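All remarks here apply to the structure that follows.
A single protein chain has been omitted; all remaining protein chains appear in their positions.
Each chain gets a letter, A, B, C and D, in the order it is written, and its residues are counted from 1.
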Amino acid sequence: MNPFRDYLSAVWNILRKDLQVEWRGRQGVPVMLVFSLLVVFLFNFALQLSPDLQAGLAAGLLWVSLAFASTLGLNRSVSLEQENKAMDGMLMAPVDRSAIYFGKVLSNFSFTFLVGLVLLPVFSLFYQQNMFKPMLVLVMVLGLGAYTSLGTLLAALSIQTRTRDVLLPVLLYPLALPILIAAVESSRSILAGQPIADYQSWMTFLLAGNILFTAAGLMFFETILEE
Amino acid sequence: MNPFRDYLSAVWNILRKDLQVEWRGRQGVPVMLVFSLLVVFLFNFALQLSPDLQAGLAAGLLWVSLAFASTLGLNRSVSLEQENKAMDGMLMAPVDRSAIYFGKVLSNFSFTFLVGLVLLPVFSLFYQQNMFKPMLVLVMVLGLGAYTSLGTLLAALSIQTRTRDVLLPVLLYPLALPILIAAVESSRSILAGQPIADYQSWMTFLLAGNILFTAAGLMFFETILEE
Amino acid sequence: MSAQPSDTNRQIVVNDLVKKYHARSVLNHLFITMDKGALCILVGDNGVGKTTLLRILAGLVRPDSGEIAIGNSSSSREPQHRRMIGYLGHHSMLYQDLNAIENLTHYARLYQLTQAEKIVSESIQSVDLKNSQYQMVRTYSRGMQQRLSVARSLLHDPEVLLLDEPYTGLDKQGAQFLDMRLQSLHRQGKTIFLAAHRPHRLLSFASHVAWLKDGAIAEYSPVQDIPGHPDLAAYLQESA
Amino acid sequence: MSAQPSDTNRQIVVNDLVKKYHARSVLNHLFITMDKGALCILVGDNGVGKTTLLRILAGLVRPDSGEIAIGNSSSSREPQHRRMIGYLGHHSMLYQDLNAIENLTHYARLYQLTQAEKIVSESIQSVDLKNSQYQMVRTYSRGMQQRLSVARSLLHDPEVLLLDEPYTGLDKQGAQFLDMRLQSLHRQGKTIFLAAHRPHRLLSFASHVAWLKDGAIAEYSPVQDIPGHPDLAAYLQESA
Partner (left out) sequence: MTKKPKLLSLLDILCLILVPGALVLILFFTPIERVMGPVQKVFYFHVSAAWAGMLSFLIAAVAGGVYLSTRKQKWDWLSLSSIEVGLVFGLIAILSGMIWAQPIWNTWWVWDPRLTTTAIMELIYLAYFILRSSLNTPESRARLGAVYAIVSAATVPLTFFSIRLFRTIHPVVIAAGGSGESAFNMTPRMLLAFFVSLFVFTLLLIDLVWHRSRLARLQAVNRGEGV
């Protein structure tokens, strides 16, 4: 058989299993969605932001709520493998560890991206501006791609610990900060209608983040998982 | 034996066990502490607030970061009982369910309050105003008391679900919103040096929240826990 | 202890018990009565409902209908009722991040045992975990966890013991300890209800066998009368 | 499959294996060699390191020093190496929120089995879970989970089977199925390494017994030679 096709099918099998579990009622996506909306409301309340100010904050809030929500998704995706040590079963299968990594990144990415896509029209409504711009969707793909590839790596790291259920955000948020900054900055420029040249460097930065973190995942996933 | 002393000793036994587990390296308090600081720094960053605005936000951020951090603590406190179904062991012991509830509330409260106490000087430094005021500590006791008594109840509810590891924040944040608002409002007034009369009603509200949620916990804890 | 027999000598009474999961009855009008001092083995196929029955008796699961009574109390809400019961289930009910002493001490305190320290130390000694008593339960092997679970369920010297496959994972010496302990408890007049798949080793000292089948007790017989129940005898025979 | 014997006929080789936890050696310079087609029972006290040994062989735990080889491959990094191994541990490795079919299908795909559907359905049939195959594993009883775990570990027809107390929780019929399945695999020339606490039922068809004691294999003997090893015989005797 074609080894490349084998590899892809292994990735797809892992992704498919996660989709199946989600479909069977793990409720990951709905919980993430509700949570991200909650974060938005909570912040508007707790920080007592004035309406005109809020518009400028839309990009920041969008990414903060996405970052928070996707941590829930990552935790979920990890605890799924941890119950009954299902991860051990996957590790013993004749599947490349990097395929496991890619499969998990893809599943985490798709759930989070779905949440992001739903958030866009909601934000458009709340902040009275059309946020459904192709460029913004692209930023979302790049930003969430980098975020989830780093997040999956760190989630695999944190499930090995005794503090498993709470460690992930502590590890992830600060390390993901450059990604979040770049994503917020490009989103802000896009929403302000600036030309691409103004935020191109941020987008390149996001792309580099994707490459860097995926490389790190490929390099370290095996090391992290060996007991 | 004196039934009231028995009751108190049951509460204390449950609290003591949680303290012991924390001491044995569950790392709950350090994780909460680092996380709450992270929330503060990340928000200042993501929201790119102007310096003069930020000062006014100190109260809001204090409570948002406490709320977030204490969700971690609540989740931890729950997963502790869920591993190996240790909760079943406690339910079968000749201990009043309300004592279990109080014990868990007290342990959650003490961890969160500890984090809050550490945050106060840190915030004082970062926001250039002395926040170590007795009234603010009192607000913290009342606010966190209400928050953790509601949180413990909802945590007990969410462990029964399949979505256990992520449901809690979704349930807790919206329900705790009035508490958070009252806490933020009174803190803001205290920091602005206003007279008690200005925020007395908020404090009364917090007190009422404590009574209400504790009553709800006493009433429903048993119902929630029976399988 | 309040386990004084009332008018009768009955210690466990299950009356018309029904437990459904998603409309499927797992326990379907189940009746069983056990006298004080009985050591009854509960046998039955996988998934027939043994664990469900024991958990209902322990007060951990609420039946859909029917009544149960332990001693002369029928409400698991009463602390005195719960104090009478010792339950060992499929999960260890131990805190992973505490060591053996701390775990047992916690339970000793919950049951308000006097001389907790002494009882705990003896209990750990009895299941031969003295050498690893300061080790976190998280690092215990399966058999070591099971030993500690056994110790936990016996800690408060309960009148009624509900044991769900207590021999799981125990080595030779652990199983022998449990044999001896069960026999001595049986002699002391405790009531023991014990689910097991390979009850061979128990038949020599048990008093009764109950066979759970299709949601009800199909056969309930004193051990010496087993030959009179050919189906039950056949079931027990091969499973030895 | 790549399980062709190289120059020798050895299927499992463990050479000078050391595994420490916190400076305490659990496995201390352990050696064992198993020929292709052996069915070896691993016995030993609780906490002696049986699970640790099997997990190291399965590639799930990294030893501190020493070498292991399965077939003629010594690296668990190679997919072909892992394909040869079937492992059944203390945990079921099943997804709680999927049903039996979905769980096994997932594993069938990971092992790239052709005709996955047929194999899965036969496998479920063989462990008698047809009636609950659409039920989430979360709602399975302990024995049902164990049956499905057995099915999972045998699914890809591995050359080397590592089974850690596989009889745990199985009822009479489940245990009989496992007996028969093990015998037939043994006849097919698979190599089986099986930890058990009450190996009585296995002695009639096993080929070897290994006794793990103080971190090393204290005795390793063909079943028919057991009487020549009085200590081992005594250990096995009472534990039957």
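The definition used in the following text is that a contact is a pair of C-beta atoms (placed from the backbone, for glycine too) under 8 Å apart; a residue touches a chain by one contact, two chains touch by 3 or more.
Worth saying up front: this structure is predicted, and the values here are computed from it rather than measured.
Visitor: Given the contact definition stated above, which residue among B:63, B:109 or B:126 touches the chain not shown here?
Guide: Answering carefully, the residue with contact to the hidden chain is B:126.
Visitor: Looking at B:11, B:31, B:136 or B:153, which makes contact with the chain not pictured?
Guide: Reading the full complex, the residue touching the unseen chain is B:31.
Visitor: One chain is left out of this view; which of A:14, A:119 or A:171 touches it in the full complex?
Guide: Residue touching the chain left out of view: A:171.
Visitor: Which chain A residues would touch the chain omitted from the figure, given the whole complex?
Guide: Touch with the absent chain occurs at residues 150, 153-154, 157-158, 160-164, 167, 170-171, 174-178, 181-182, 185, 201, 205, 209, 212, 216, 220, 223-224, 226-227.
Visitor: Tell me, which residues in chain B touch the chain that this view leaves out?
Guide: That gives, for chain B, the contact residues 25-27, 30-31, 34, 37-38, 41-42, 44-45, 49, 51, 54, 125-128.
Visitor: Considering the whole complex rather than only what is displayed, give the residues of chain D touching the chain that is not shown.
Guide: 21-23, 62, 64
Everything below uses one rule, namely that only the chains that are shown with their structure count from here on.
Visitor: With centres defined by CA atoms only, which chain is the most remote from chain C?
Guide: A
Visitor: Calculate how many whole Å lie between the centre of chain B and the centre of chain D, each centre taken as the average of the chain's C-alpha atoms.
Guide: 47
Visitor: Hey, what residues on chain B touch two or more of the other chains?
Guide: 25-26, 162
Visitor: Scan chain D for residues touching two or more other chains and write them down.
Guide: 97
Visitor: Quick check: in the complex, which residue numbers of chain D touch chain C?
Guide: It is residues 21, 44-47, 51, 90, 132, 139-144, 146-147, 165, 168-176, 197-198, 235, 238-239 of chain D that touch chain C.
Visitor: Going by the contact rule at the top, pick out the chain D residues touching chain A in the complex.
Guide: My answer: residues 55, 58-62, 77, 79-80, 82-83, 85, 87, 89, 91-98, 102, 106-107, 109-112, 136, 152.
Visitor: Considering the complex alone, what residue numbers of chain B touch chain A?
Guide: Those in contact with chain A are residues 25-28, 31-32, 34-35, 38, 42-43, 45-48, 53, 57, 60-61, 63-64, 72, 75-76, 79, 162-163, 165-167, 169-170, 173-174, 177, 180-181, 184.
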